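Here the structure is laid out as structure tokens; the discussion comes afterwards.
A single protein chain has been omitted; all remaining protein chains appear in their positions.
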Amino acid sequence: MKNKIWENILKLREASPLVQNITNYVVMNNTANALLAIGASPIMAHAHSEISDMLKIAQSLVINIGTLDEYWVKSMKLAAQEVEKHKKPWVLDPVGAGASAYRDQVLLELLALRPSIVRGNASEIMALAKLNTHQSKGVDSTMASHEALAAAQQLAKDWQTVVCVSGAKDVIADGQKTIYVENGTPLMTQVTGMGCTATALVGAWAAIVPDMLEATATAMSILSVAGEVALRNSPGPGTLQVNILDKLHNLSAEEYLQTAVVYE
Amino acid sequence: MKNKIWENILKLREASPLVQNITNYVVMNNTANALLAIGASPIMAHAHSEISDMLKIAQSLVINIGTLDEYWVKSMKLAAQEVEKHKKPWVLDPVGAGASAYRDQVLLELLALRPSIVRGNASEIMALAKLNTHQSKGVDSTMASHEALAAAQQLAKDWQTVVCVSGAKDVIADGQKTIYVENGTPLMTQVTGMGCTATALVGAWAAIVPDMLEATATAMSILSVAGEVALRNSPGPGTLQVNILDKLHNLSAEEYLQTAVVYE
Partner (left out) sequence: MKNKIWENILKLREASPLVQNITNYVVMNNTANALLAIGASPIMAHAHSEISDMLKIAQSLVINIGTLDEYWVKSMKLAAQEVEKHKKPWVLDPVGAGASAYRDQVLLELLALRPSIVRGNASEIMALAKLNTHQSKGVDSTMASHEALAAAQQLAKDWQTVVCVSGAKDVIADGQKTIYVENGTPLMTQVTGMGCTATALVGAWAAIVPDMLEATATAMSILSVAGEVALRNSPGPGTLQVNILDKLHNLSAEEYLQTAVVYE
């Protein structure tokens, strides 16, 4: 698995996919930088009039609802509909799922547009599972067990998508197979938008790796390894944010292969 | 005073308050990072439909008018009205007060919604004082003296709020008592949004310290000490911005207590 992931890392540096992002204001600079650092090319555009043109040239789409409002939600829906036409992959980041009724309503609408991959933290994925109870009784038991793993597996089945729950241990499930990524450092949770960065990277590998489970595992693995290696000379969250960008760019095969912990 | 402030610093790391921010595009990443670095949890959300839900879970609110427009101003007013219902504290950052008639009009409307704390630089607080002359003759003399200190004290009385004027020496006044903070470094003025970061931190401590004067002094003191300590290995404003985040996160009791200059 690690060798395949390392190959995907090299492959992306060559392929330099164009990734369309409709994301939140807080993280735009960092996610654009993270995409550039791994060798991808970010597009950040949200005007209704140009969504269609952008998705002709982009190879994948990332939708992150972090700072959503009515205009941006319409952009997101237009983009998800457009990407479907082109059979290109798209990733949904359900930031703040469960925090407001508006956010949950928008998420239901976006889920209906069939994301290829959904990446959130445990609380967000649990909130999505709860939303889904109106449609699927199978999720009730998941909620009762309060385990994000079970929620992810169930939701992946229900929606026929790949679900990634990021945390100390990342879980990536497609309803049949589950991959675990165990790297990173708790200090990454003190840097804003690390989850959003993960989602953007997932979008990049989804553009060039046909298996969505493997694409997601690749992104989660490189980001968490970059975080773990970058921590060595990062006394706090400010330097960590900066050094992770460096590591995403210059991580060596040795650093990656010696550090990565990925298993099914 | 310094010991009480240090206790507040430790207390916040434990309490991890949820702070709702309606702030400007320029600084969102940095203020979110600063809130995370001190141990708080930022929410950044502005959609009219979810303001009410967010303020049910947030423990305080920060309104910063930096890149205001009609939509965002409505978000700000909705939020200030909502927070009033819940009797939670809110902080106003009057960015660019005096620079446009629109900005001043919006500030008058927000001031009428009774912020718990107002934090600005001398020129912004002086501009607010000038605005207020239509309502209070007492301010005329303040303006004549061109002293931000007198303006702050007068305005705090007029509005029954806490007013913080940040600068080489920060002044925090509630109309009766005045606290001074003398730390920081001039290089902080070359980093965008340092004032906005200060306001966000004020919002965090306002969530857990009942005395608004003390909450404000705590935020201003830790930020200026972090800046002063961070300067030691920051050759310019780029590294200073990053190292301040590190210091907000890992400032030790020794570093804080040996460096801080705070007095009434």
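Lettered A and B in written order, each chain numbered from 1.
As a working rule, contacts are C-beta pairs under 8 Å (C-beta built on N, C-alpha and C of every residue); 3 or more make two chains touch, one makes a residue touch a chain.
Worth saying up front: this structure is predicted, and the values here are computed from it rather than measured.
S.K.: Would you mind spotting which of A:1, A:36 or A:149 touches the chain that isn't drawn?
M.R.: A:36
S.K.: Which of these, B:96, B:203 or B:227, touches the one chain of the complex that we don't see?
M.R.: B:96
S.K.: Touching the absent chain in the whole complex: find that residue among A:53, A:70, A:109 or A:264.
M.R.: Here the residue in touch with the unshown chain is A:53.
S.K.: Just checking the interface: what residues of chain A touch the absent partner chain?
M.R.: So the residues of chain A touching the unseen chain are 25, 28-29, 32-33, 36-37, 42-50, 53-54, 57, 71, 241-250.
S.K.: So which bits of chain B touch the chain we can't see?
M.R.: 24-27, 29-30, 66-70, 96, 99-103, 189-193, 234-239, 241-242
Here is the rule we go by: only the chains that are shown with their structure count from here on.
S.K.: I'd like to verify one number: the distance from the centre of chain A to the centre of chain B, where each centre is the average of its C-alpha atoms, in whole angstrom.
M.R.: Taking the average C-alpha coordinate of chain A and of chain B, the gap between them is 33 Å.
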